Structures are given as structure tokens and as C-alpha cells.
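Working notes for the structure below.
A single protein chain has been omitted; all remaining protein chains appear in their positions.
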Amino acid sequence: MKHGRLRFLVGALVPALVLHVLFVLSPYAQAFYLSLTDWTGVAGEAHFVGAGNYARLGGDSLFLDAVRNNAIMLVVVPVVTIGLGLFLASMLHLGGRDGRRGIAGTRVYQIVYFFPQLLSLVIVAVLWQFIYNPNNGLLNGALRAAGLGSAARSWLAEPNLALPAVMAVLVWSSAGFYMVLFSAAIDSIPKELFEAALLDGASGWATFRKVTLPLVRDTVQVAFVYLGIAALDGFAVVQVMTVGPGGPDGATEVIGLSLYRNAFTYGKFGYASAMGVALFFATLTLAVLALRAGRKERVELA
Amino acid sequence: MVQVMNPSPSLPNYPSRRSVLKGAAGVAIAAPLLSACVTSGSNDDKPAASTGDKSADNPLGVKDDAPLEVVIFKGGYGDDYAKHAEDLYKGKHTKATIDHKGIQKVGEALQPRFVANTPPDVVDNTGAGRLDLATLVSAKQLSDLTELLDAPSFDDPGTKVRDTLLPGVVDDGTFDKQVLTLNFTYTVWGLWYSKPLFASKGWAYPKTWDEMLALCATIKAAGIAPWTYQGKYPEYMNDPLLTMAAKIGGEALLKSVDNLEPNAWKADGLKAAAEAFAELAAKGYIMSGSEALSHTESQAAWCQGKAAFIPCGSWLESEQKGVAPNGFDMVMGPVPSRTGSDKMGGAAVQAASSESYIVPSKAKNVAGGMEYLRILFSKQSAKSFAQSAGTLPAVAGATDGLTLSSGLGSTRDAITAAGKEAFSFKFRTWYAPLAKAVDDATGELVNKRATAAEWADRVQKAADALAKDSGVKKYTR
Partner (left out) sequence: MTLASLERTAPVSAPPRPARPRARVGEVLPHIAMLCWGVVTALPLLWAVMSSFKTDNDILNDPWSVPSRPHFENWSRAWNQADIGRYFLNSLIVVGGALLLTMLLGALVAYALARYEFRGNRLIYYTFVAAMFFPVFLALVPLFFVVQQLHLLGTYQGLILVYAAYAVPFTVFFLHAFFRTLPNEVAEAAFMDGCSHAGVFFRVMLPMARPGLVAVGIFNFLGLWNQYLLPLVLNPDPDRYVLAQGLASLSVSQGYRSDWSGLFAGLTIAMLPVLIAYVAFQRHIRAGMTAGAVK
């Protein structure tokens, strides 16, 4: 039996580990090394340049644009998405009699709201590119039909609108998912808590605030991490949808796009890897901060 | 730019440089060969070449019974035109057997052959999966085609092959003073309009920029937007802008820009051209919304008669097949002259070649490979290509006597009229980051967010940064 145990463990773990080391861990490790070289993809022509690539990042105005845009997205996208998701989830439950049960049509809403999350961001981006078309797009068409023709814009071509337009797409694609997630979390709150609140004469809103919100805090925290990671990306939407892409004039540049362009269009693999490492530390910091914050809150609650 | 060649097999005739996607595909294949070739060494020992005796009739010394292996990228143009040239080859070298391969993934198929030093004799190195030229060059895998260029042409023994080619073709294939590739198709850039529309309104195609502005006022008064452009990709607007600048400043301007000389972008020619396009925008002559439209959207709007002019390369006609209404009859005109004292004439055009043919230096039948190119680039072969592909070949006069569609005919006429004044900028291929900087700046310029002076400043700054960057390999023309 002992022998069989070892054989089973080896058989179970080794194939996945090989795959993991080969395609996941080794590329990450190599990226750190590459970021210290000036490699252009030509074998044997990588020269060690130390921190040179990192120093150069600071003077790359397009990369700095990307950092700024990702930072904005990092704040705005999770906050708006989660806010909207919570709002909708609360609406769903507020309407119900006991602050927990949904309003009529809950099931249909939950199915429809979920749809955008199911679609590849590429598909979403292709779709929204048409919606944003200034002359025959859905959005301006709707505005004009509603008599708001003066509000019609070149959404993706005006520097101060392009990034919000991109963020709107990201929010659109995931708000419904988080609404369903939050309402599932609300569903799993013990019924007794709601009944107690109801007995105390709490209104629906008070119930939501006092009972629901504290108890879905963990879920919200997880949502923040996932949305944050998504906001640090944004590549697919920007690459397919925006002027340039990444424009106008860097207005929607994101780190992923800069990295991709430098690596696969300019052949600056070393420099692109430095961008990747920078992104790695940004993501790591984000995850640690979010988890720390969560822990602190939990301590305070206790 | 154009040297990027057909970016993917599904795109027949776009020597375009518009998509990150496609760019990626190109570089993606670049890498495999790098390691292979560089390590395989580059000793110059001649392969066991099978050459025959040279004669007036056989200027390249092809051994009559040496087999020939031809590998053709079978993309939007198909490979019938290449087979046609093979038939001509067999007609001349009757004992030769020809092994023809029409494939899509040139790099994938040929990389191992190059590593094993058994490459085919002639290759159409095109498409998304092509071999990386720079690598082949640095690994000395390509034959110098000078002998071919100096050989008498197939149709006319009195003319060298070199002199049958359109302007720029030899330059486009030159790497460090050696001609190593020969491009078979030719692209011209200019301004497009519907001939019947202009005729019915009594508008004459403008020869000077002043005439252009005057005409734009008329067009606008008629309720049509004078211009639109492929706003999502501002590089389309660069083409007329830089063409105009080159016409003003001539060869010297081209050189100073491509050689990254200090203050090249602040030359009068560039400033004047940038001012011209700033004025076009300031006067509201560009269709509103253009700035956010993709190439297809803007081109469709233009085909619907919503705008009169659109800048584009010679592939536009086939791209708009099915979108342009019957009787739209698009034609291309040269970018108008800015001043009366431009260094180049009004007919000068920006043009470049693509679809590059190579003869591997380690091929068994190098002479045969060159002979094949001599035949492929003959007038009769090029003519059959023009007929079947609807694209201009890089051979002068290849379309003489053919009935061409309005667009193709107009590009042919533009090349003929330009004569020797067909030019191109190289910085786009040499320094992609500079190209991006120019694109972004031009987008700002024609959207009235940057003045001509600011435009020149930012591009100059990008060019200076590039010139200072020791990590970037520099080229000169």
C-alpha cells in the first residue's frame, strides 16, 4: 500500500508540475532575467544592462501615460463596478419583503445581468466599438433619438472621454457578474438574522446596511482583488477598440499594450520584460494591500 | 511600412501597417530563425553550385538540366502567376524539372531547410509567417542579386533587368549596399475621389494646395465634407502630409528625416506641410467624426458620398469592392504641391514595393533561382500578374495596353506621370517607435489639439531620443 501511495502521488503531481514549471514558473523567472538585458530576440545577443531598462521606463512618456491610466482604472473600475453591483444586489433584495428574498423577475435579471461576463472582452470590445461610432453608433443614435444630439460625441477620439469610455466598457462587462455574486452572498446569510432585524422593526434599507453589508464584506474584498487585477490589464479592450490603439495620443495607453508593442512590434524583449516586472510588483502590492486591509477590518469587527 | 509586405495570407493586397495584431505575427516568426541561422554559422563557401556556361542567351549561366525548386507564398494573389513564369522557364531550359510549392507559412516550412543548408532555389518570402529578412541578411543566407540586375532583361536584351524596375524597387531590396531581395508588387499613395462625382459637380482635381483649399470651400458649400480619413489609424493622414513635405524639400528632406539628422523635422518643408493640414482641420474641411472611424468605416462613408477625398494607398479599390456603389469609379490623384517652388514636381508620388523574392545563397541552383526571377520580372509575366491580381507589379510598363479598372488605371497613370519622382520614407520600417510618435502627433495636429510648431517639436524630440539611443541599430540612406 505504501508503494502504491507513492506511485499514485507521483503520477498525480508530476505531470501537472512539469507543465506548471515549464509554461508558468520558468517564463516568470526568465522574465526577471530578461528585464536586465537588452535582448532583441536574436540568439546569443543579450547583453546584461543591469537596471538600465528600469531607468529607461522613467523617461518613456508613453509608459508613464500607461501607468497613469492604469492607476486611474485601478481606482475607478473596482469602485464603480462594486458600487453598482452592490446597489443592484441591494435593489434586488430591498424589493423583497424580508430584505433577503428577491423581487419579481429576480431569476431573469440574474441571467441577463450575467451575460456580458460570459463574453470574451474582445467580443465586448468589438461590439462597443460599434456602439461608440460617432456617426452611426448605437450610443449617439440613442442620444439623437432622445433629442440630446448635442451630447453626441466622438467617444473614443476625444482625449478626456476615451479613457472613461474604455472604463465604462469594463464596468459594463462585469457589474452584472458582481451583482449576482453579491446577491448570492446575501442569499447565504442565515435567514434568522434577517428575521431578527425584521422583528426589531428595521426598514429594508436599515437591514441591508446593518445586516447585509457587513456580512458580504469578504466577498467585496475578493471582488476588489479580482477587479483590480482586471483593471491593471485592460489590454484586449484597448487594443481592439481605441484609436491608435492606445490613443488618442496615449490617452488610453495601458501597461499591457506598451509591453506588447515593445516586445512584439519593436522587438525590444528586454525592455518589455522590465515593464512586465513592474506590472508584477504593482499586482503583488495590490493583492497584499487588499488582503491586509481586509484582515484589519476583520480584526476591528471582532 | 510597405516593406512589411503582405501581413497575412488572408489579406491579399494590403502592404499596410495598420494593425498591432499583424505586426505581432510578423515578428513572431522572426525569432525562430534567429537562433537557427545565427548558430548555423555563416561561412561563405560556395555550395556545390551547378552552373552552366554564360552566354548572351543564358546570361546567368544556368545549367540546362539543373532542377529548380520554387517556393511561393500562396496568399491573396494565388500562385498561378508564379506557375506561369515557371512555364516560361521550362520553355527556355527544356531539360529542367521544376518543383513548385505554393504554401502559406513560408517561415515554418523553410526554417529547417535553412538550418540544414538545403534551402530551395527561389522563395517568395511573404505573409504573416514569413522568414525574418534581417536575420537572413545577418546570417549571410541570401544571394547578392547584383548579377541578376545587371543581366539583360528577358523581353529585351538591350535593357538591363535593373532598368525595367519601377523607382525604389532596388532600394527597397538593398541591405548594407547589397541587393538581396527583389519586391514584386508596387504600392502608390495619394488622394482618392470619385471621378463621376467630380465630373458631375464640375470639380477639377487640384494641382496645388491653394486650389485644394478653394475646392474644399466649394465642396463644403455643396453640403459634402471635403475630406475624411481613417482616424483610428492616424498614419493614413501622415502619408499625404509627409508626401507633401517631401515634394517641398526634395531628396534632401527625405534623407535628413530618415538619417535622424538634428532638426530634420523642423525643416521648412515639414513645417509647411504640417501647417497645410492644420489649416485643413481648422477650416472644418475634415468630416466630423472621422477621428474615431476605423479604415473601413471612413472608407465606407467616403464611398457613400459623405466626403469627397480620402488618403490611401493603391489597395483601396480592391478593399472597397462591394462597398463602393456601381459607377463610383474611384481614382487616385497625387498629393497637390504646396508651393510653386517645390523641389519635386506636382506628379511626384510616394511609392514602395512589397512581396519580396529571395534566392538563398546556399541553394543548389542559385543561377536557376536568379534566372527564374529574371523571367518572373519580365513584362509578359508581370502583365499576366496584373491581370489576375488587380495589383501593380514592380515592373515598368507591365500594364501597358491592358484595360484596367478606374482605380488601378489611375495608380498606373500616377506612377507613369511621376517617372523618377517616386519616393518613400524609410524611417517607418527602420524605426517603428518614431513612426508611432509621428502617428500620434499627426492625430493631434489634424484634430486641432496641436499646432504645426508643436507637431514638429514633439516629433523632433522623439527623433532625437531615438538618435541618442545606442540600443537601436541605425541605418542611413
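Think of it as A and B in the order they're written, each chain with its own count starting at 1.
Just so we're on the same page, a residue touches a chain if its C-beta (ideal position, glycine included) is under 8 Å from a C-beta of that chain, and two chains touch if they have at least 3 such contacts.
Given the structure is predicted, the values throughout are model-derived calculations rather than measurements.
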Full-complex contact with the absent chain, from A:73, A:92, A:162 or A:243: A:92
Hidden partner chain, residues of subunit B it touches: 7-12, 14, 18-22, 24-25, 28-29, 31-32, 76, 104-105, 108, 128-129, 294, 296, 299-301, 304, 318-323
Where the missing chain touches subunit A, by residue: 1, 4-5, 7-9, 11-13, 15-17, 19-20, 22-28, 30-31, 34, 84, 87-88, 91-92, 94-95, 97, 101-107, 109-116, 118-123, 125-131, 133, 136-138, 141-142, 145, 172, 175-176, 179-181, 184-185, 187-188, 204, 218-219, 222, 229, 232-233, 235-236, 239-240, 255-256, 259-260, 263-264, 269, 272-273, 275-277, 279-280, 283-284, 287
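Rule of thumb we're sticking to: only the chains that are shown with their structure count from here on.
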Gap in Å, rounded to a whole number, between the CA centres of subunit B and subunit A: 41
Footprint of subunit A on subunit B - complex, ascending: 20, 23-24, 27-28, 30-31, 34-35, 38-39, 135, 231-234, 288-289, 291-294, 297, 301, 432-433, 436, 439-441, 443-444, 447, 449, 471
Subunit B partner contacts - residues on subunit A that touch it in the complex: 38, 41-45, 62, 129, 132-135, 154-157, 159, 239, 242-245, 247-250, 260-261, 264-268
